[in-house]
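Pasting in a structure now, in structure tokens, and then I'll have a few things to ask.
Of the protein chains in this complex, all but one are displayed in their positions.
Chain naming follows the written order as A, B and C, and within any one chain the residues start at number 1.
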Amino acid sequence: MQLVSIKIGFVFLLVSLGLFAPLVLMAGKAKTVRLFAISLVVGSNIVGCFVASQCFWRESGAVIDLSRFTLFPFALGIDRLSALFLLVICTVAVPVSIFALSYFEKHYDDQRRRWVWAFFSLFLLSMVIVVTASTGFAFLIGWELMTLLSAGLILIEGDSAERGHNVFIYLLMMHAGAAAVIAGFFLFLPYSPGLDFVSMRTASGALPTGIRTLIFVLAFLGFGTKAGIIPLHIWLPRAHPIAPSPVSALMSGVMLKTAVYGFARFAFDLLGGGPWWCGYAVLSVGAVSALLGILYAIAENDLKRLLAYSSVENIGIIFMGLGTSLIFLAHHAPVWAGLALAGALLHVFNHALFKSLLFLGAGAISSATHTVNLEELGGLQRRMPFTGATLLVACCSIAGLPLFNGFVSEWLIFRSFLGGAVLMNTRAPIVLLLMVGVLALIGGLAAACFVKVFGVAFLGRPRSEAAEHAEESPFAMRTGLGLLAAACLWIGIAPGFFLRPLVSLVQVLVPGAGVPQETLSIARVIPWTAAIILGVTIIVALLKRRERVVRTWACGLPGLTSRMQYTSTVFSKPIRFVFSSVYKPDRKIERLPEDQPYFPVNVTYHSVRTTSYEKTIYRPFVEMILSWAHQLRRLQTGNIQVYLLYIFLAIVSLLAVLRFQP
Amino acid sequence: MGLVEIATGKVLTSFSVFLFLTVLLLVVARRISTCIVLFSAQSAIIAAEVFATGFQERLAEAYVVGALVLVIKVAVIPRAFFGLANRLKTSHDVKASTTPTQSVFIAAAMIYLSYAAVHSYGQSVHVPEDALAAAVALILTGSFLMVSRNKALMQMLGLLVLENGIFLAALTTTFGMPLIIEIGVFFDILIGLLLMGIFTFRIRDTFDHLDVSKLRRLRG
Amino acid sequence: MILLTPLLILLAGAFVVLGFRNPRASTRAALFVGGLEIASLAVVIWNVHERGSLQVGHYMRADGLSSFFLLNIAFISGLVLVYASGYLRHVGEGRFSSPRWFYALVFMFLFTMISVCLSANLGLLWIMMEGTTLASALLVGFYNTEGAVEAGWKYLIVCTVGIAFALFGTIVLYLAAVKAGMNPGAALDWVSLMNAVPRIGLDPHLVKLAFVFVIVGYGTKIGFVPMHSWLPDAHAEAPTPISALLSAVLLNCAMYSVMRYDAIVSHAAGPAFPHTLLLIFGVMSMVVAGLLILVQRNLKRMMAYSSVEHMGIIAIGLGLGGPLGLFGALLHTFNHSVAKSLLFFSAGNVRHNFGTLRMDHISGMSRTMPQTSAALVVGGLAIVGLPPFSLFTSEFAILSGAFTQAHYFVATVFLIILSVVFGGFAYHFLRLLTGESSPTPVSSKLIPSEYTSMGIAGLCLIFFGMRIPHAFSVLLREAMTVLQ
Partner (left out) sequence: MKFAINLAQALILILGAPLVRGIIARCKAFLQRRQGASIWRPYSDLAKLFRKEDLVPSTASGVFRVVPCVLFGTTICVATFVPLVQPSALLGSRGDFFLLVYLLALGRFFLSLAGFDGGSAFGGMGASREALVSSLAEAPFLLSLVAVAVLSSHADIAGIAAWTLGQNIFNISAVHILAFTSLAMVVIAETGRMPVDNPTTHLELTMIHEGMVLEYSGPSLAFIEWASAVKLHAMLALLIALFGPWGMATSASVGAISVALLLYSAKVALLIVLLAVIESGVAKLRMYLVPDFLGVASAVSALAVIFTTLVKR
């Protein structure tokens, strides 16, 4: 009975996202029709939430097999892992679409709005397909569609030349990654009868080591490209900022997670752990991505680019967790492997929540002030208090502070690092224990980064006219933001509710992982901490009574202006100074007028990062390929006699081969 | 034994020598008209060979084929070529990109090559070796003419020589293919030449020269 | 007799169309003839499906494989005729270059191609292949511009020379057959060859020799690297409908003849040799064409090179053999022709509106010609093999074949080149679609003929990407049984 209901709900989700909503949108021009379609999208996602939580909390999967209709086996199924990621998608999709309701109304004319909603719904569908696919064919279709539809959504926003170029880089990287993924799938073929996950899982035992390693590496590279690990991340800060905010929320919050899903599916479910060194590789790549990601993020002034880079950081943290889990797996310590995996997967969910919240917040800011450049914001907290409050929650969560969800997952990962101590007399403990320091550094930098974000954007004095006259965002937007913020707080304060099913998922993925006590201990202590802090805070707040509003103290001078505040650039200056080897900044200071340097009227300061992966890695590679192409081009001399010569040479050489062939 | 038998015998033993002669002359020839004459001579030799074979093997359709060769390749095509050359009013120089001496050496090399090639396959196919060699030599020469002569007309001629070679090969290895096919092939060649004629006019009209090595607008 | 009807209709049609001096009238006549044509082809296909194979005399024969290619011809020629009916509205009256001549030549062209698929005799096959060159040469040079004439001449000469080698190959095979003791009459009839091969062993050495000449000869027509030189010129300079016909039908017909020979040779001398050759040519074509796509400046030239690349893909499918490889190859011939004709149609509109095909002179199309850009996007996505379009499935099949047989090198090259090609197309198309719109086009709206043909092609692409209709897959199976 329950199974049936789940199946029905799942079908409803697929059909309404894939068929009804787009058709209705394309069909009717009227506002009511559009609203109906949108409510269909929201409703189906709510249904999806129920389906996913059913399958996540109490193991009960649903399978939809369409192989009769398709050329190659195409089946969708929900097991616990899929359920988690389906939950991620639907949970984020609901508030995002509610937010988008008023965002798209505001930003697009009628026709474009219809298109954007249609693509939006299809984009959601493609992601659902990816995480529920149970055959390679289905997975790859969803995978490619996901890329294409997101690119389409970016291009609906506008079609300037440099936007086109960014989309090009996005698509190219994605396609290269997809090629790696495809190879990863197909390498199973000689050993498994088909590309459905069941037979792949059974075949994985028979794989020779070389192939096994190859598959693992390909999966890591392919999914890593999608996830945006450094140095495969170059598309990410280009593509995410230029998408419309709800879409970038989905891309950063959810789409990246599908890559994590793919990697988890391959590394843990299908392969059941890779060679001994793979864990270290994943861990170190993750650490590098996280550290560099957050450092680049701090240096950014464009809010959405900053958020994109912080996505790189969080993906790095997730991969650190996965890598740790793989290390423990390789050393046969399943309990700790389970803990690390739980941390990584929980961080997937948390990052989905607060990153989409942040991007939606950026959207709210941009629709209130028409800019996301931190240098032009400020003082928004008094003008849009609710948005500010939700964003404050998001900033605390992403900085990994206690009482917010980010902390719980980072704590689990910390804890699993500490667990490395059980692997004495291997090479693991030093690496893992020192990783505690690395993760701590990352956490500290993240905190600094988001102090900057919230402090500069929302506090102090407005730095521009637009920020001066900003107004609180409309109801729909506030609803979306509020829901996400509530979710962040909930997991942050009462993680136990979510941790239990997660633990049982981990037990599926990592055979022999008992219930790690740590997960329960954190679940026990966090609520108490919360109680104490909130209690004290409230008491104190009640104690403080009288207050008088005065001008900010200006050293006795006549009044401060917004120009005198610390800007985003200056805030990050000390950190940029300390880590200047990462940025290799190219600083420029111009004093105007030129002739009297000691009494400048106007001083401008530029500092640009000169380290660029495009220049150092990608450009030379592309140049090489293009130069080959040009060489070949020269062979196509317009001279017909040369062409004839080619034919004769082909004949002669083949004859020679034939003659001297054994 | 009658005179005819002797003649056929002579033809069958000696025609390949004549063919090699034509080949050598073709590659050194400076004027298009010479080449045309040589071509028709070559075709005549082949026709004779066809008749001889037909007589020897008592093949009725061989005579038909021979007649076709005689009519089309010895008479019609050369005449058409002369007509074309006059209508186009181009210089009679073949515009060779190799000097006569080089050409002779290359041709000699190719004759040797053809013998080598035939020798390798010859024993598997039980046919008069020099005949097959001559055929291959014709193919190679045709290719050489097409590659090294810049005049459109010469390319057509080279194509014909090449085709002659293929025809000869077919003839010597298997006594010609089924008649219909042979006829179809001839038909194709005629149409092809016709079209090439049309194109030479178009080239002349659009570029006012016939030097195909200068047709290099489309490249890359 | 059923077999002859399409041919007769075409011959008659050619002369009838020549009769109409008035462009509009000739167009209508042409459409009518085309309709009849397609109908008769459908009858043929149906009968083949019913009886397994049809034979007329010694020289005409149709079986599963030919009917599969006939279907291809029928579909594409229909699209092309519809598109051309609108496309030729600006062509004036000139010697050999007027609508009526256009249609007459197109019909002759179709005549030759159909008879390629219908001929039971390898000699006749050769004659008809040469005929395709002759019939299409004037069409390639249709515009009579410098480029057209040059392209036409190169097309004519290069293809004739190549085909000549194919003739030599045919003769060698004939020789081998005769030597093995078949009677000369049947020695070129490839059905009797196929049947005879197991009984009388052909000399494998000669057979291989024959295959070398044949694959180079017909490979010239297919556009295998390095014999592909004529292809970009011809495709770029010919009128758009002809480019579509060339790349969507002609190449397939040439591929068809190679398939026939491949089957025979595999029977006679084992599949190893011909399949290796096919793989080599396939990989070479893919690599060279894939790289050249990156540096093209002319839209249609780029598409021509992509045709070369796709022929390479099909060749790889054939070379891999096996159910998956063959299936993928055959399916890919069809999918590729649909996608490529759609692309060429949109290229034709681009040329109409901007008067040029230089991609660096065009930008911001998405705003000025939305429908055409939509078609370009669909065709482009399809041609680079992305879902949900049909080429994804066929390439998926070929790749699975490659991996199942553990041809890792081929598979790797395949994947890499697909990425390179994707990069090329994405780069060029995004440059075309985005950015400042270039000077206002003549007419941005599509006329009915255009959007019918393009719409049908696009829908077909998507539909075949979703699922393959039963009838079609039946035909496919029959074609495969012929080859195995």
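In this text, a contact is a pair of C-beta atoms (placed from the backbone, for glycine too) under 8 Å apart; a residue touches a chain by one contact, two chains touch by 3 or more.
Given the structure is predicted, the values throughout are model-derived calculations rather than measurements.
J.: Quick one: jot down which shown chains the absent chain touches.
T.: Among the chains that are shown, those touched by the missing chain are A.
J.: Identify the residue among A:231, A:275 or A:444 that touches the chain left out of the display.
T.: Residue touching the absent chain, from the options given: A:444.
J.: Looking at A:8, A:66, A:206 or A:533, which makes contact with the chain not pictured?
T.: Residue touching the absent chain, from the options given: A:533.
J.: Taking the entire complex into account, which one of A:379, A:482, A:495 or A:638 touches the absent chain?
T.: For the chain that is not drawn, the touching residue is A:379.
J.: Of the residues listed, A:429, A:585 or A:600, which one is in contact with the missing chain?
T.: A:429
J.: If the missing chain were put back, which residues of chain A would it touch?
T.: For chain A, the residues touching the absent chain are 379, 381-382, 385, 388-389, 392, 396, 399-403, 407, 411, 414-415, 418, 421, 424-425, 429-430, 433-434, 436-438, 440-441, 443-445, 447-448, 451-452, 454-456, 458-461, 517-518, 521-522, 524-526, 528-529, 532-538, 540-541, 543-544, 546-554, 560, 562, 564-566, 570-575, 577-578.
One rule holds for everything that comes next: only the chains that are shown with their structure count from here on.
J.: With chains as vertices and touches as edges, which is it: line, ring, star, complete or other?
T.: complete
J.: Would you mind checking which chain's mean C-alpha position lies nearest the centre of all protein C-alpha atoms?
T.: Most central by this criterion: C.
J.: Identify the chain pair with more contacting C-beta pairs: B-C or A-B.
T.: Result: the pair with more contacts is B-C.
J.: Select the chain at the greatest separation from chain B, using centres from the mean of Cα atoms.
T.: A
J.: Could you tell me the distance, in whole angstrom, between the mean C-alpha positions of chain B and chain C?
T.: Measuring from centre to centre gives 32 Å for this pair.
J.: Could you list which residues of chain A touch at least two other chains?
T.: In chain A, the residues touching two or more other chains are 633, 636, 638, 640, 644, 655.
J.: Touching at least two other chains at once: which residues of chain C meet that condition?
T.: Residues 150, 153-154, 157, 161, 209, 232, 292, 295.
J.: Spell out the part of chain B that touches chain C in their complex, as residue ranges.
T.: 121, 124-125, 139, 143, 146, 152, 155, 159, 162-163, 166, 169-170, 173-174, 177-178, 180-181, 184-185, 187-188, 191-192, 195-196, 198-199, 202-203, 206-207, 212, 215, 217-218, 220
J.: Report the residues of chain C in contact with chain B in the complex, numbered from low to high.
T.: Listed in rising order, the residues are 59, 96, 121, 123-124, 126-127, 130-131, 133-134, 137-138, 141, 144-147, 149-154, 156-157, 160-161, 164, 167-168, 171-172, 174-175, 178-179, 184-185, 188, 203, 205-206, 209, 232-233, 236-237, 292, 295-297, 301.
J.: For chain B, which residues count as touching chain A in their complex?
T.: Spelled out, the residues of chain B in touch with chain A are 97, 117, 120, 143, 146-148, 150, 155, 212-213, 215-220.
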